[in-house]
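Missing here: one protein chain of the complex. Every other protein chain is in place.
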Amino acid sequence: MDHTHDPQATAFYKPDETGGKSGLASWIFSTDHKRIGLLYLSLILLMFCAATVLGLIIKLKLMTPGSTLLSPQQYNAMFTLHGVIMIFLVVIPSVPASFGNIFLPLHIGANDVSFPRLNNFSWWLYVIGALLALTSIFTGDGAPDTGWTFYVPFSERTTTNVSVAVIAVFILGFSSILTGLNFITTIHRLRAPGMTWKKLPLFAWSLYATGWIQVLATPILGITALLIFAERVLKLGLFNPAQGGDPLLYQHLFWIYSHPAVYIMILPAMGVISEIIPVFSRKPIFGYNMIAFSSLAIAFAGSLVWAHHMFTSGMSDTAVLVFSFLTFVVAIPSAIKVFNWLSTLYKGSISLDPPLLFALGFILMFSIGGLTGLVLGSAGTDIHVHDTYFVVAHFHYVIFGGTGLGMFAAMHYWAPKVFGRMYDHAKAAWSFWLIILGMNVLYFPMFIMGLQGMPRRYYDYLPQYAPLQMVSTWGSWFLAAGLILMFWNLYQGCRYGPPATKNPWGGATLEWTLPSPLQHEAFHHDPVAPEPYDYKGVNPDG
Amino acid sequence: MEPKLVNAVQAVDNTFLFIFGVSALLLVGITAAMIWFVIRYSRKRNPNPATFHGNLLAEVIWIVVPTLLVMGMFYSGWHSYRALREAPPDAMLVKLTARMWSWDFEYENGKHSSVLVVPVGKPVKLALTSADVLHGFFAPAFRIKIDTVPGMTTYGWFRADKPGEFVVFCSVYCGLQHAKMITSIKAVSQEEYERFLAEKGSGLGHPGKALLDSKGCLSCHTLDGTPSMGPSLKDVWGREAVLVTPDKKEKKLKYDAASLKMMIMGPRTGVVKGFEPMMPAYQGQITEDELTLMLDFLERGDSSVDGPEAGRAVADAQGCLGCHSTDGSDIAGPSFKGLFGGKGLAKDGAKVDAAYVEAVLKDPAGRIGKPTSMPAYPGLSDAERGVLIKFLESLGGTPHTAPAGSPADVPGAHDGTAPGKGHGGERQ
Amino acid sequence: MAEVAAPLVHKDYHASKMGMWLFLFTEILLFGGLFLLYASYRAKFPQAFHEGGKTLDVFIGGLNTVVLITSSLTVALSITALRRGALVFCQCLLAFTVACAGTFMVNKFIEWSAKFHHGLIPGSEHMAQLPQGQSVFYGLYFAMTGLHGIHVIIGASVILWVMLLIKQGKVTGEDYVVLENAGLYWHIVDLVWIYLFPLFYLIS
Partner (left out) sequence: MTDTRETTQATGQDHGHDHGQDHGPLSYRFLTLIWAGLMVLTAITVAVSKVDLGFMNVAVALGVASIKASLVIFFFMHLKYENWIIKGMVLTAFVILAIAIGLTFVDVGYRY
């Protein structure tokens, strides 16, 4: 390491001697992509903890049948908040807004995003959205109880605080749009000399594809939220069946956004996995072109399948035919990615460090979630399992097992770069195994319950489901233990761990040429664009 | 494909097996490969990684093979979906209205029940709709699930191949008591089914009868078959009468909805032979809705004479009991038990009396003075409102108005605590 | 918007414009959701939409079309004026644009008041009693023209703001991307109206 220069002293999270602002203002008004990324990360993790605790309470309630612990109204509000917070405040911003913000510019050799002030503004929108969402819990006639899908006509009739919640969703949507817009422009305009599209790290490719979904799909969510608001407040009657309104059209609008949104959640995580696997295999990524292309293909084809959430809704059989077909089409690019990741491991030189552990966990959990997605995509079988715990299991596997583990992998991969310190590897591995065990014990029984007909969003259930619900609740405790261990270990590591070297894993992308922790100004000269997956001459330090 | 021969449940299960089978193989393969690579190519064992960037053939294979597999899954899924959708032509039709948080099944002969009773082996086609928000009819045993949408009719069909009781869930989240919106399908023998259809309901009163009373019909007509000032109304439906027309000709008239309406509302085309022309024409005094109820009663009769029980029937039919229990427990609204005569929820602290109930039924939020999930019931007829109020009174807090047998014991009371009990009151 | 328009560290005109276009896409899709509803409901209630369309005043609608298109022209002209250094002319053109926006809103106000006068108020008894589909038509009419009206107001405010910047010399003939982006936004407002006009006023 450089002896004349102490990287800790000039870390980007330390006060900047050259800049004017200081203290809190230097953070919340910061236009530095790294600080904004860190701000996002901390808020997202806070929201994640809050919503997982809600999940834990849900499971505690469901441990035994009967009216225990929560009143029906409380339960309904509980899963609504759990879903709304998890979706709109956690997984949609998760990887792009935090690690995307920090590392996308660095990956392409830029010192910031194209519109840094807009970036700060988008963080503020996130804060406002979060505050409004919280407001909706404590004001008006109680927390929203519609489920995160806000289906009409119920969402128009319920007296709970839905109006405030949908405005929060609207604002969060715009926060997401601005992030996507910023990334697209950044990737087009700020690549370092020689950083051609074919040298773009796959993480950047995945954020590029995500950006397009954010820009083109999220406005539909915006208008949907506004319409609910208008229906409730102005009584427009656009979805009111008594006046000829069609509740199914609401569902179309909702899913036109919310299906593509699941790819907003998963694509960046897939990008993280595509970065980690080659680094720890010390072998070029297998089929770079196909992985990059499949991100775009998922983004595009993912916009065509929304009505697979509506097979039982009463829409036309023709639509069922078309959307079921398209749903299967979108599974193919995901399959390509999984196989290419596996082939990257093949004949590599693998070091099972924590980031790789989490990445492999991602592949396992995402595969289970994705393959059960095929059961849902097939029309005949979806009729049986729609709106049952099978769906709940499916999406927890893909969201938590996929995006969640992808996020954890990113945290273990990049924490040393961001904070310049290393966490404890053994504890990280322990937490990983606890999490994997917990998740499977928690969510796998849900598949079985779903097949047996247990409907979702039930605060009480028939006694026949009791044993599996009990097992599933135990799982949530293992999971909680794993998560607490993981967060604690990361916190300890980033705070007090031994100093990390510049390139602890031996990555070949540009951020690993920078000192750890990251500095205020990353590149003083335009960097030379590297081959991102060429490990000749690049070795892990120490 | 001959839809009649397809067993839909079997078709769906085959698709399940196919997709699960392929998935399990793939999952085991992927996991095994992952573990094997991590062990075999660990840095200790394999310090020098290979350097290849790809392999065209391999990539083509794993584009083509998954494509074929998913197309197979798609086809299989679509095939079983069709089996679920195409009802055989000989299916019997049952209409279903879902509402917060109970079900109302209507059979071809007009009988209603809150549990679906079907004959074994006979295909049943369902025509579903909803009175308020979205619900979902989900019968896991038959692999069917159809959402009920207000303002729209959706369809589905199933066939119970063996007798038994099969649970029905509400699958679409519909608010507070979504989890309690459970009933069942009872598959019975053909004879038993016919007996069920013919049954006159389990002692529950009929609002139409109350109307006959309140409109004064019963002062001239009896219900027991003996003629009075006018002919008895017992079994009037379908009876053939002889009318004497103004020009003294005799003509035959078979009583159905149209001819009874003519007789009640006028203008009459003649006088029933053997009676004086003394019945007033009720045009303008009986509303269309009331008439429907009365005709409904005349058509199918009702043995119960008990006032509050007619109210219970209305409360059940209108879905009140989905939100208000009769046993003191809270569902969405306050329990009806002890409600009447006590202090209401209204902002102004008004007592619950007939006028109050009437006002709440017309405009719940307005009367109570705050937003509420209770829908307004502007469509209730005066008579229905009347019997409802009687019913509430019978459950009221002031003991002397309560009838001997507590109505909470009547079968079909939604007590809101027993999931899957699955036998709400059948009514006619 | 303001953020998009203001180039940062290095002035990158292309990035600013790309950002603006991307933002415009979100506007297009925001209205797109309503167009989707319009198309579906029109397919469901052709007759009611026909009847509803007949009650709208083609003259006012046409007048507003002319006003908006003209204001689009003046914005486009103002960019040329600015780049040629004709500052005063540029300001006049922009002021004219804002005046057009005002005219448009006044017309809109007259139109809406007439509808309210006839009892066509969202959520009113009268609306609820209209034949099936008609209240949906008016609901859409209010939603779409209302959202569009909000955009007219936003667009006009942005133009006023740019006028100020020009006055302060922050936007000049060499550095005019802010004006260009404001213009793009204004054109989108026009573009939406170009479709709203036939869909509501003409197809009947």
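A, B and C label the chains in the order they appear, each numbered from 1.
Quick note on the criterion: a contact is a pair of C-beta atoms (placed from the backbone, for glycine too) under 8 Å apart; a residue touches a chain by one contact, two chains touch by 3 or more.
Everything numeric here is computed off the predicted structure, so don't read it as measured data.
Visitor: So which of the visible chains would the left-out chain be touching?
Guide: Counted over the whole complex, the chain not pictured touches A, C.
Visitor: From the listed residues A:106, A:167 or A:216, report the one that touches the chain absent from this view.
Guide: A:216
Visitor: Under the stated touch rule, tell me which residues of chain A contact the chain that is not displayed.
Guide: Residue positions of chain A that touch the missing chain: 188-197, 212, 216, 220, 246, 248-249, 252, 256, 303-304, 306-307, 310, 315-319, 322-323.
Visitor: Against the chain that's been left off, what residues of chain C make contact? List them.
Guide: 10-14, 17-18, 21-22, 25, 28-29, 32, 35-36, 39-40, 43-44, 58, 62, 65-66, 69-70, 72-73, 75-77, 79-80, 83-84, 180, 183-184, 187, 190-191, 194-195, 197-199, 202-204
The rule is simple: only the chains that are shown with their structure count from here on.
Visitor: Nearest whole angstrom, what separates the Cα centre of chain A from the Cα centre of chain C?
Guide: 35
Visitor: Give the residues of chain C touching no fewer than two other chains, as numbers and ranges.
Guide: Not one residue in chain C touches at least two other chains.
Visitor: For chain B, give me the residues that contact two or more of the other chains.
Guide: Nothing qualifies.
Visitor: Per the contact definition, I'd like the list of chain A residues that touch chain B in the complex.
Guide: Chain A reaches chain B through residues 65, 67, 72-73, 76, 141, 145-147, 151, 153-154, 157-159, 241-242, 244-248, 281-290, 311-314, 317, 320-321, 324-325, 328-329, 331-332, 335-336, 338-340, 342-343, 345-352, 360, 363-364, 367-368, 371-372, 374-375, 377-384, 386-388, 451-453, 455-462, 535-536.
Visitor: Applying the document's contact rule, which stretches of chain B touch chain A when the two form their complex?
Guide: 11-12, 15-16, 19-20, 23, 26-27, 30-31, 33-34, 37-38, 41-43, 46-55, 58-59, 62-63, 66-67, 70-71, 73-74, 76-81, 83-85, 132-134, 136, 138, 140, 143-147, 149-152, 154, 167, 169-180, 182, 371-373, 375, 417, 419-420
Visitor: Which bits of chain C are touching chain A when the two form their complex?
Guide: Against chain A, chain C makes touches at 3-4, 6, 8-9, 12, 14-15, 18-19, 22-23, 25-34, 36-37, 40-41, 44-45, 48, 122-123, 127-128, 130, 132-133, 135-136, 139-140, 142-143, 147.
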